[in-house]
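Only a single protein chain was left out; the remaining protein chains are all shown in position.
Moving on, here comes subunit A:
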């Protein structure tokens, strides 16, 4: 597993409490069906025990087990109050 946290993301996460969760979020198709998309959020997960906990340059990361074998990159985008964390590198899954 290789997870990269950009300098911008690390700096931003430190201001937000230093914790990030990377998990799968389902998207439902209008004809039925579903695909899961990786999302990153600056918070502790609801059930931390279900995640793999990693420490990365002073940032605590909770990664969903199904995403552990991906080459993930955590970064931030947006501006002012709309700035948010995102994760790149994980394909859609099911």
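Keep this in mind: a residue touches a chain if its C-beta (ideal position, glycine included) is under 8 Å from a C-beta of that chain, and two chains touch if they have at least 3 such contacts; residues count from 1.
Note that contacts and distances are computed from a predicted model.
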Given the choices "Hydrogenase expression protein", "PDR/VanB family oxidoreductase", "Translesion error-prone DNA polymerase V autoproteolytic subunit" or "ACR3 family arsenite transporter", state the protein name listed in UniProt for the chain not shown. "ACR3 family arsenite transporter"
Positions on subunit A where the hidden chain makes contact: 23, 25-35, 37-39, 41, 45-46, 73, 75, 77-79, 82, 84, 86-88, 90-94
